[in-house]
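Excluded from the complex is one protein chain; the other protein chains are retained at their positions.
Chains here go by letter, A and B, matching the order in which they are written, and residues are numbered from 1 within each.
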Amino acid sequence: MDYTIFYKSSFENGDIDCGTGYDLFFSGYDDCERTKSIFDKIKSTRKIWINFPHYGLTVNEDNVFTHQSYKEDEFLISLVSDIDIQPATKICVDITGFIRPHLIFFIKLLHLKGIKKVDFLYSEPIHYSNAEDTTFSGFISDVRLIEGCGSLINNPNTDNDIMIIAAGYDDNLIAKISQSKSKIKNKYYILGFPSLQADMYQENILKLYHAKESIGEIVPRYAPAFDPFVTAQAISDIIDENPNYSNIYLSPLSTKPQTLGIALYYLWNFVTKPINIIFPYSNKYYPKTAHGIKKTWKYTLELP
Amino acid sequence: MINELDNPFSVTKATEFSDIEIKEYWVNFNPKEDVSIDTILNPNEYMPKYIIGGKGCGKTHILRYFSFPLQKIKYSNDISLVLSNDKYIGLYSILNGLNSSRFDGKGIDESQWSSIFEYYFELYICDKLLHAIKEIFTALQLNAVTKIQFVKSVLAIFRNYKALDDIMSLDGLIEFLFDLRNKIDSEILNAAFTRKLNYEEVKILFSPSDLIFGIPNIIASIVPSFSGVKFIYILDEYEKLFEWQKKFINTLVWDKKTPVTFWIGARRYGYTTRETKSGESMKNGSEFQEVNLDEIIRSNDDIYRKFAHKLYTSRLDKYYLSKNIRTDLEILSKRFCDKFEKNNDDKIISEIIAKNKNKEFKHIKELRKKLETAIREKQALELKSNEQVDEVINQIKFNTDNNPLELKYKTFLFYQLWYRAYRGSQSEKKLSNMIDILNFINEEYSKLKNGEKGSFDDIREKRKKDFIAQLTKENNVKNTEHSGVDRFVELSQGNPRTFILILKKVIEYSKIRGERPLEDGSTISLDSQYMAVYDTAKWFYEDAEVFDIKGKHMYASLKYLTEYLMLERFCDKPVDTTISCFYIKEEDQSEKAINIIELMKVHSVLIEDPNGRLGKNSGIKERLFQLNKVLAPLWNLPIAERGTIYLKKDIAESIFNSEYSNDFESFYNKRKGQLNAPDFIKSKGLNEEITLF
Partner (left out) sequence: MKNNDTLPLYDKLMKKIYAYYQTIWRDKWKEGISEEWLMNFEHIDPDTLDKERINMLYLLSKFMYFGNNELRQLLIALYRDLFKYPIIEKIRRNNGDTVDVAFIENGFYNELYKTRFLGVGNPSESGVHMLYYFRQEHNLPKDFFIHSSEIFSTVSVSDQDRDGNIRKYLKSSIANSAINRYIFIDDFCGSGSQASKYLKHIVENIKFENPNIEVHYLMLFATEFGISEIRKLKIFDKVEAVFTIDDTFKAYSDNSRYFSPTLNLDPIIDKDFSRTTANSYGATLFVGAPLGYRDCQLLLGLYHNTPDNSLPIFWSQENSWKPIFKRYQKIY
């Protein structure tokens, strides 16, 4: 499989090509200008704001889905329980304000409902509020596999386990993931390069460097911070280089597009490879960490 | 990219070692002449062990050292020698590999999870066992009949054994267990969406623990070379399990059957229950033996120092040997230790002087400001005008050659006497006006200058370190007090990884600053040492594996505690010197506060003195703690176990019990008032119990 052949395009000013329009549009509410303006502009029969409890926001909008559970399975199963989703339903999701494990679980859920093609939108920020020192998440409550995204074959021999971390700004998350799988020797880090903005790469490096003693030696790989397909390809290349893997762990700790790439790789491969997606959970995410909107990407995920 | 520089100390974790390196980098630890890790763990006995230790204490290194792959290396792959000499097989497994948190939630209740976990666990652990057996069978060249006999005996454990007739080999058996596990894996995965487990797929096919104890028993009975050979299941990362999963492991340990025993490796914070499934607790000493590595190492400073010495010399030796340089170990070690630039207070002082070339020192400016405020508040004795303040300052500066440290001594005594003028007790030296105070100070000071005994001797002897810390903080200068290998051993407080990490960082910083630290005749600057110590402290602070609300509370408590301790050091009139320890009366404190203190203890943020402290009047034992020395540099706090502060009930609650954290600020401000001019004049209750030990 070559994941880089999938469709992607970018748009200025939120003027997204919606084709003939969507049946369903979902967007995570994070109180950022970049998500609100897209929500208004998108052509869809039904539009739903998803209010994740992690942001602690009160949403004064119509069509808001709210649920108290922090757990991705409980939250999203409840979301889709009264929405008619058929294999032919045309769905678009703005992932900009999504919570990462929820995004991955959501995609797997849609896949189980027979969806083979979904459009995802992501708006790039101009900068983060406090550069590399921006706080994105609160205290980690737990490190575990994302629900429904574990492996079908858990190998008791862990000698050649591989962990691939899409490593972003949140060095604390990276440190916690590395600690939780501290016995895995083979760790790869996919850095977002080219980054969303020219200075974000070095900010990323500073954060990683800072956590280096908790992380261990870093073998870096690169995929653009805005490209799910090249990210999936980077994962695929790493795994091809390590044919003797015992278990594979993927961890999405960077941008949402890279998270999408991890979901994509998982869905194409989990039947034949022992892949797990692991995540350091926090019940708190800070809204309004991003400023400005550079451009909006549209990615079409094609699923097996 | 972020790969390591060429550095003898680059590896700080056993995980990064290969099996061969585990053997090569093994440094035995001898708490007593005839006692070593070998004799403590003693694989020759059946007594199960719980090996407990904080991060970086060497636990994984030790456990892997006793595992089958290392046994093979030790006997150059001669497995019959492993069996006949070692008389045990160490089967090392990482419990986290189970991804045990999968066995939870998904709309399924705990009892279902518990039975499916126990079943899965056994299949999982036996995979490693069967692979080892397969390897041993091949090495021993066992005949086909014995092999089949073994396979068939194992299959007989299964309820549906009649349906398993076609399994004729060890590989077939391994594959059969694989299929059973696979079904469970897939049921767990689907349950996230279906919210149920399909029982047909995960039906339990043998009685609990029949495989885990049964298989070793079968081998022992049919393969003569296994007679008297123990199977030690070495299960690392016990801390990663849920409480109910730990109880299950405890139950296995409790129920163990010959020829099987267990070694359980756990981080201290995760060693939370001794209970078995029946609710009974296992007894340390009779039913299992607890091996607390941190305590063993910390029990004797001298032995730890020797151990640390062996550790770094062995690393250096390997490093230079890899470059074809062979040196006598003692010379190597001495040469290395001599590279470290020694801390020099004069150097810090000159830096501060240079920074203030054209202006008044901050502490003098502060004194001026405080006197001016005091005049307004009518607390400055006879002083009335700014001109008089200038005169006071001139008197303080007199004879000091504008040396900031000397000025500190004098201002300290000034603050002390000023305070006493208003609030001193009868027994203390009390002067009632500024002129007398300043005259007294300058008389005493000239005694110091003339080498005669006087008030300043004591001040200089006991408080110099604190004043240097104050000066560095006020002037934004690094306090480079921690230098040299011996100091790093002390800072690491019994933790080999912390020690190696400081050295690693020292080499890193020194290299990047162009000091060529590993070459002959070079010097490792104080700056490099400071940065290394600081970075290690920061790492230790951030690396605590503590989660959720508990973690949040722990960090909040640490913040309050260090703020309180800083207050004692960075003030005008410190009561005691170099405070880094505190004690509490346990019976005064809430369970919540004690729990957080315990949490800080298991994460080695606080180190408890096992001897405690006897209450002066009560005779009741009080609990005595010190902030882990490695953390102290983050806040410029002292590391000497000298000054101790008593945290009264309410203050301790405001620090350690989140319910009362709102009270902290007022306690803090009250204490601040007591310790600083001119507020100390009107503050009450300075005479808190503060003692030296």
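Just so it is clear, a residue touches a chain if its C-beta (ideal position, glycine included) is under 8 Å from a C-beta of that chain, and two chains touch if they have at least 3 such contacts.
None of these values were measured; they are calculated from a predicted model.
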**Message:** Among A:D31, A:E61 or A:D133, exactly one should touch the missing chain; which is it?
**Reply:** A:D133
**Fill in**
Out of A:R34, A:K47, A:K108 or A:H210, only one touches the absent chain, namely A:H210
**Message:** For a quick check of understanding: of B:F178, B:F440 or B:Y668, which residue touches the chain that isn't displayed?
**Reply:** B:Y668
**On chain B, residues whose C-beta touches the chain left out of the figure** = 1-2, 5, 354-355, 357-359, 472-473, 476-479, 508-509, 512-514, 531, 534-535, 538, 559, 562-563, 566, 633-636, 665, 668-669
**Request:** List the residues of chain A that touch the chain left out of this view.
**Result:** 1-2, 4-5, 7-8, 126-127, 129-131, 133, 193-194, 197-199, 201-202, 205-206, 209-210, 222, 224, 227, 230, 291, 294, 302
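Just so we're on the same page, only the chains that are shown with their structure count from here on.
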**Approximate Å spacing (C-alpha centroids) for the pair chain A, chain B** = 34
**Fill in**
Given the complex, residues on chain A that touch chain B span 71, 73, 77, 105, 108-109, 112, 139-145, 147-148, 150-154, 156-158, 161, 172, 175-176, 179-185, 205, 208-209, 211-214, 216-220, 247, 276
**Request:** Name, in rising order, each residue of chain B that touches chain A in their complex.
**Result:** 1-4, 12-13, 15-16, 60, 93-94, 96-99, 101-102, 105-106, 124-125, 127-128, 131, 178, 181-182, 185-186, 188-190, 192-193, 195, 236-237, 240, 501, 535, 539, 542-543, 545, 547-549, 551-552
